[in-house]
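One protein chain omitted, others in place.
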Amino acid sequence: MEEKRIGVYVCWCGTNIAKMVDVEAVAAKIAKLPNVVIAKDYKYMCSDPGQEMIVKDIKEHKLNRVVVSACSPRIHELTFRKALENAGLNQYMFEMANIREQVSWVHDNREEATIKALDLVKGAVNRVNFHEALDKRSVDINPATMVIGGGVTGLSAALELADAGNKVYLVEKTGNLGGHVANIDLTFPGLNSAAEVLEPLIYKVNNHPEVEVYLNTTIDEVFGYVGNFESTIKSGGKEYELKFGNIIVATGLTPFDPGKISSYNYEKLPDVITSLELEKMLKEGNVVKKDGSEPKKIAIIHCVGSRNADYHEYCSRVCCLSALKFSNQLRSALPETNLFQIYADMRAFGKGCEEFYASTSKKDVMFLMYDQQGDLPRISKAEEDAGYEMGIEFYEKLSGEDIIVPADMVVLMVAMEAHEEAKEVAHAVGISLCGNEFYIERHPKLDPVATTTDGVYIAGTCQGPKDIPDSVSQAKAAAARILASIARGTVEVEVTTAVVNEDVCCGCQTCIKVCPYTAISFDEEKNVSVVNEILCKGCGTCGSACPTGAIRARHFTDEQILSQIEGLFSKEMQEV
Amino acid sequence: MSQKPKIKMAVYWGAACGGCCVSVLDVHEKLLDVVAAADLVFWPIALDFKYKDVEAMDDDYIDLTLYNGAIRNSENEHIAKLLRKKTKILVAYGSCAHMGGIPGLGNFSDRKGIFDRAYQTSESTVNEEKTRPQTETKMPEGTLTLPEFYNDVKTLDQVVDVDYYLPGCPPQTERLVEVFMAIVTGAELPPKGSVVGALEKTLCDECEREKTDEKVIKEFKRPWEIEDDGKTCFLEQGVICMGPATRGGCGARCIKGNAPCRGCYGPPSTATDPGAKMMSAIATMIDSDDPEEIEKIIDQVVDPAGTFYRFSLPSSIIRKTIV
Amino acid sequence: MSTVVNPDLNAKLVKFGNKSEWNECYHCGNCTAVCSLTENENLFPRKVIRQLQMGLKDKFNSNIDPWLCYYCGDCSETCPRDANPGEMMMSARRYLTSVYDWTGLSGLFFKSVPALIIAFVLVAVSIIGVGYAKQFNLESIMEFGHVFEKMLIFSVVVLILIPNIFHMFWLTIIKEKIKAPFLLYVKGIWDLFLHMFTQKKSLKCEKNTFRWFEHLLVVFGYILLLITTVFLNWFSTENTYIIWFGYIVGGLVFIITFDFILERVKKKKELSKFSHPSDWLFVIWLFLMGFTAFIVRILIDTDLISNNLWLYIVHLIVIAQWGILIVPFGKWTHFLYRSFAVYFANIKSAELNS
Amino acid sequence: MVKQNSRAVIFQERMNSGLEKLEQFAGEFPEVKEVWFATDFSMKDKKSLSTRIKENGVEKIIVAGRSPGELKSFVSASLADAGKNPEDLTLVSVNGTILSDGDLLSVFKAKILCAVKDVHFELASDSPGNEVNKKTLVIGAGIAGIQASLEIANAGIDVTLIEKTGTIGGHMAMFDKTFPTLDCAACILTPKMVEVGQHQNIELLTYSEVLDVSGEAGDYTVKVFKKTRRVDLATCIGCGDCTEKCPVNVPSEFDAGTTMRKAIYIPFPQAVPNKYILDGDNCTYVQKGKCGVCAKVCPVECIYLDDKDETIEIKVGNIVVATGFKTFDAEKVERFGYGKYPNVLTSLEFERLLNAAGPTGGSIVFRSKDKKGNGIFEANSDSPERIALIHCVGSRDENYNTHCSRVCCMYSLKMAHLVKEKLPDADVSEYYIDMRSFGKGYEEFYERIKKEGIDIIRGRTAKVEEKNGNLVLRSEDIEGMKLIEKEVDMVVLSVGLEPGEDSQKLAKSLNILTDDIGWFAELNSTNQTVNTVRGGIFVAGVCQGPKDIPDSVAQGSAAAARVIQSVINSKVKKGLSDLSYNDIETKVNELISTEE
Partner (left out) sequence: MEFEPKIVSFLCNWCSYTGADLAGTSRMKYASNIRVVRVMCSGRVDPTFVLKSFREGADGVLICGCHPGDCHYHEGNYKCLRRYHFLKKYMAQMGLNPDRLKLAWISASEGKEFAQLADEMAETIKSLGPCKVKEEMEIFD
């Protein structure tokens, strides 16, 4: 058996860790653990010099295992694995101890934090003793892509891919392409026709030899792994077996139901309408009240369902500008009508948007600020002889007055919500949701379109509220990833899958039902279970269910975890 | 064969039922072969030897000792240590020596608890003076001693170094003979610490019942609660069977007798704690996602610890009840 | 009680010179913070803009803040939206002038240039008519002029100015339910006159020192000219001191007003960038008043007046237009309203703080 | 189907500046019956147009002008009023931002042609394009450029990445934490930088600038000015001996002038490439021919003091422009006293101050003076107890920049939080106009900061003055309805973003357009945000308009998608300025015939 030579590196992360953890002491103590050849601390392990230090040490000290104690492995595990690889060491001979997100940032007692950090590093060192080299496998990429969602995001992504000569299966739940943009009249801030954007996209998609469109279709389940997914979809009474290498999820949004806010009396008062309804009226060139007459006073209320903890805490990002756009359009359609904007903060942040706000404010629009977190405006029917239909009563923040806004029509700028079926799609393709049902990206900054599942990308409003340009940017960004992988032709797949020790497996078949991916099958001849490593996603549940211990969850083996637990409690150097 | 010098062999009975010794006798006519190949230098149940005879032996005098039974009292321990000293190959023979066995269940209680029950609270006991066994009793004739009754039951290897384990309650006699013959013939011996006389695979591998992946349990049943067709896997019928987590080698005798496996052969090398493993596997099979329903189903298993650790409590991770 | 907002007030204000650009205001609060005169009790100009934008008419009519602004222009210069709050305050003052004026003429003249021209022409024609009636006899015309001036002053003060001040008082104090003890009113009188004649407050705007000085000279020049011509009978006196004094004050008035006019033409300073007709009228007529008086007296001194009687008539026309139109209904009123505003504001804040 | 003689073209106003011909041109189509002008109608009266529609039997209307959208609702209401389909309406935007020079007229003519013929301009201007040189040039190595380069390089395409300064990383490398997750910028950026440095498909040209670009889509020749580093990249081991001995001290650009660097220096310890640079403009040897001590002490003799700049030419097929931004010069707003009062800081300076790897190791201190009187920050100085942050400095202000810089609200909130973290007892206040926390997790972040004991006040600060040795700022607290005169020890000005200094020059050499402010103009603000009027030239990141990190990253990737697509196809699509009227006309006819 080879001699185990472990290098341990403790990161300062500037002051992020060093402030709360005595990193030098940790390194010094860890150096005394069995098999630890070298233990160092450094300001930024993830930086170029930091990584080079590891590479150099691996070569110089013949290290065969490395532990880095720094931030969360979710951030830098891959970085350091790469460094190991650069040094010619198998990248799985590595373990990370998270002493930033889970130590220095969450504790305020330096001594306790240091003890905890030390424990975690001991655990990691103990664990890494049992790590084994795993070889990356690469698989060929099927150049076809499935795009879920036929809105502007999905269409843009599909075209970007198809224009490079790749097959795209575009799956849309409804009977039409175009999504929400199809209901929009003009775009902001340029006041361009939304149809001018959408119709060419639809035309191109429908006439593209590489795009197959499936309308009225939903996805139940997707099998496989990056580069080689497959799914059976039902469309128009027929079943199609599709095989594809990547997935872009662009399921879009659903508008908030303003009926949930009782003070707005939506659907109780006839002329309280949503932004979508107004959009339709503008498209039809006919902005009228329910009784067919022309409204003399129109009020637009912002943040309906947004920025309020009772509904959604987040900002829906587009409503401010949509509302300004409405003001412009209404001014054009009904020049004499009084317009009121009841807003919270005017979020005109995009290119040309602040200027659009300024030009709109010249158009005789009354801007009124309300407290979107406090008492929401109350819309009630006005008295007969008031000269207007409804009164909107609230506290106006810029003047400090309690006021009533007279209105014949009230437009509610409804929030964007994640699509109601986001959850099911997430399950089908194996991605996660964040708290408010939007999909969670791999990294909020550097990887906004990738997910934690390889080969599955998210784009557009399913990831969070967004306007059209930002959605399209994301669609293209997702396409870029896929195009790059198609150009490479192969992709490396995770090897931390489960594996059956056939010498031990007794064929009880307990494991088969456990696997959610049907990756385990039973080999009648050998009387053992077999894991299809390509289907396996490495959750390790079967490993725990196997009564004989015949299934090993690679990189999370019983041995490794048990030794990590031992390490956490190893008596050596308890005190600091 | 006769040219070869006879090996010296000992058999000792610790905290056990005696079944293991009987199993040695169960070799029947093959005993003659054994005797032809080995001298029995110490076997209290069959032949009259005194401890001091053993004490008088040189170290490593005995070639093979089959120690059966757990370590329950000071005498068990003393002899175990003594035999270890005098023996070249010490085999933990049977479940008790291997994993603690049935006596190991004593670890659900402690000395006091056991004494209270045995000498006081059991329904048939009348002991108004609250007499308890004492390690020393002063009599006019001198001091009488009894071995000390330990607080816990231990396996043999928790007391002395063990060379091989031969599991089973009792071990299959055929296996004993195989092992014995291997030693006698000087065949290459497995590495120290190995379990011998049992399979690497678990019982299901030997079990002839039909197994499918339909292991879903909505209700736990006791064996008498099912109408067994003799063919379907017990687990698939809702009966807890330790087969999957228990080494094969016994020939699936219990199963053949339409009784589920109870785990006397102990875990395969890959499972550290057979009880926990089996608990995990069985829990996985429960067919419910509702916490309350799950609890209800689990409540049908009256004694999980006793069920999953019937033979292995002292060798498990949590070896005894915490008081 | 909640007030109903009124989007129409906006349109009304536009006619008083406001170009409506203040609707661009996005309420950053810069103008208020940059203003040296604003105080916690009187927050302006932003709050004034807000009342206008929202059409809070009652609140606005009772607001004295616009009078506390001396238009240094800082707010307009630094306004991030070019909403021009300074000019808006100016318009607000015009509007308020029309609100206080019970006759309603003020509003008419501010809003309608034709009405203004007609009124000016009417006055001029009347004076010429008087001249005609007097057969263009220099002495009787001058005598008429002298009496007319006194009568005019008296009637304007009694019929227009005092009622309007009371109207202002009613709107800003009574209606606002400020109940100050009488003593406060008495105590404030000194301040009232101090501000009326010195505009002391405007000194707080740092850039204003020179302008304040100019303004002070004009005020004193104007008042002294008034006294010299009306009460000391400058045109008829033989007293050399008075004559020279008249020359000095007359000159002072037209020289400085000439500079004011120049500035409005050059549009360099923030406050002179935009001029409402009423602003032009005010400075030009002030200039003309000083200038014609000056020339008339020169003509008298050089005995050329009899051949140039028309000049005196022009002077009289200017005086009449000034006295009948500009003083009671035009920009002149700021002389009173400003100082009363300071007076009322002091009483108000003293009352609120007690 | 195109019905003869049934449409009207409405011009928003009379055309001028050479576009008068459009009016006549529009009238010449057989399909067009009427050419009207919006000024002929009363917007207040729908009937004014609808009767004309009815009278003339107009079925479809084309609205052309600088901003035809402003008329759209009026026209569609009129159409509806006249009993026609309100959606039979096409907007043709005729404004100079599409093309500033070149054949403006032909583009607008083509647009009107498409509108008249019922063909989408986007389809008609879609061309198969030219052969493409697979090599790609990325200009600017901030996060957007890095992202684009990595995406492209990962597709196996050769990338040349040009960076003006001595290291890649751009502004993001200067930041301490990033909002709203507060993970440190270095932690997420440096691995990407390392990846760029090590990528086999990326050629890195730091300290270089693009001088001139010629050629056409798919085949550009780029002249690159390579400033000499005077340090050999291959042999420099980054030991730092040279820096230690260098006698020259100049303000460090990377630290936004908060500390000094030597004439031979490394921008920051994690720089890529991690090699030294000799700054010729400040080196005594280069300027006066004396000194040269660095070359003497260099243990590997990698310093070549007499090296000269050079100009090289490279040939590429696609160009991604990601040149980023510069921050607003706060000295322009005199009343905030930046440059006058030492403890009025820009946010970029403050960012360095907060940074654990910055001049003070992350402690917030007063500005002090070094021996030569430079205002620098030193770790052991005193800390301020009262800090104010002022939003929108140089943004949303018609006196400076009209645009919103998009990131200041969030970075100011982040800074306020970091101050509280480092100085828990500090009095921190923030002055804003509108709080623009619009992104994913941003509003939640804002809510969290609100609870941290920071005064977040709606009201733009008007001025900062020094009184009795204290800084006093004056603001209106709008929601509190009061005036604030607050004494503070330090003021941080949240300066906005402006187009980079050379962006106009670069736009000229690339022959692409900028908008009024100077940001590079995208082809179409809705769905062609990375394309420019020239084929094969794409823009990404803040140089196209202010953006935060995730949006820059997404755009970097989107631009990469375009490049990868063209390389896979071996064809790069032509841009609008590469097409002639005839090209588009041919395509229109083609599209009409396939329809039929």
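Order as written gives the chain letters A, B, C and D; numbering starts at 1 within each chain.
Methods note: contacts are C-beta pairs under 8 Å (C-beta built on N, C-alpha and C of every residue); 3 or more make two chains touch, one makes a residue touch a chain.
Since the model is a prediction, treat every value here as computed from it, not as a measurement.
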{"item": "Missing chain: touched chains present in the view", "value": "A, B, D"}
{"item": "Among A:S263, A:T452 or A:N501, the residue in touch with the chain that has been omitted", "value": "A:T452"}
{"item": "Hidden partner chain, touching residue among A:K29, A:R81 or A:K116", "value": "A:K116"}
{"item": "Chain not shown: contacting residue from A:N207, A:T232, A:S432 or A:T490", "value": "A:S432"}
{"item": "Hidden-chain contact residue, picked from the options B:C17, B:M181, B:L199 or B:A305", "value": "B:A305"}
{"item": "Selected residue (touches chain absent from view) among A:D22, A:E389 or A:D558", "value": "A:D558"}
{"item": "On chain A, residues whose C-beta touches the chain left out of the figure", "value": "72-74, 98, 100-103, 105-109, 112-113, 115-116, 119-120, 123, 423, 427, 430, 432-436, 440, 452, 496, 514, 516-517, 537-541, 543-545, 553, 556, 558, 561-562, 564-566, 568-569"}
{"item": "Residues of chain D (touch criterion as defined above) contacting the omitted chain", "value": "181-183, 421, 448"}
{"item": "Residue numbers in chain B that touch the chain omitted from display", "value": "108, 152, 154, 158, 272-273, 276-277, 279-280, 282-284, 286, 288-289, 291, 294-295, 298-299, 301, 303-305, 308, 316-323"}
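Going forward, only the chains that are shown with their structure count from here on.
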{"item": "Chain pair, A-C or A-B, that carries the greater number of C-beta contacts", "value": "A-B"}
{"item": "For chain A paired with chain C, centre-to-centre distance based on mean C-alpha positions, whole Å", "value": "65"}
{"item": "Where chain A and chain B are represented by their mean Cα positions, the distance between them in whole Å", "value": "55"}
{"item": "Residues of chain B engaged with two or more neighbouring chains", "value": "none"}
{"item": "Where chain A touches two or more other chains, by residue", "value": "346, 358, 398"}
{"item": "Footprint of chain A on chain C - complex, ascending", "value": "1-5, 7, 10, 20-21, 23-27, 47, 50-51, 53-54, 56, 59, 81"}
{"item": "Touch list for chain C against partner chain D, complex", "value": "26-34, 38-40, 43, 46-47, 78-82"}
{"item": "Of chain D, residues touching chain A in the complex", "value": "43-44, 67-81, 86-87, 90-91, 93, 120-123, 126, 147, 151-152, 154-157, 178, 180-181, 183-184, 186-194, 197-198, 238, 269-270, 272, 274, 355-357, 361-362, 395-396, 398, 402-404, 406, 434-444, 447, 458, 478-479, 481, 515, 519, 524-527, 529-530, 544-546, 549-551, 553-558, 560-562, 564-565, 567-569"}
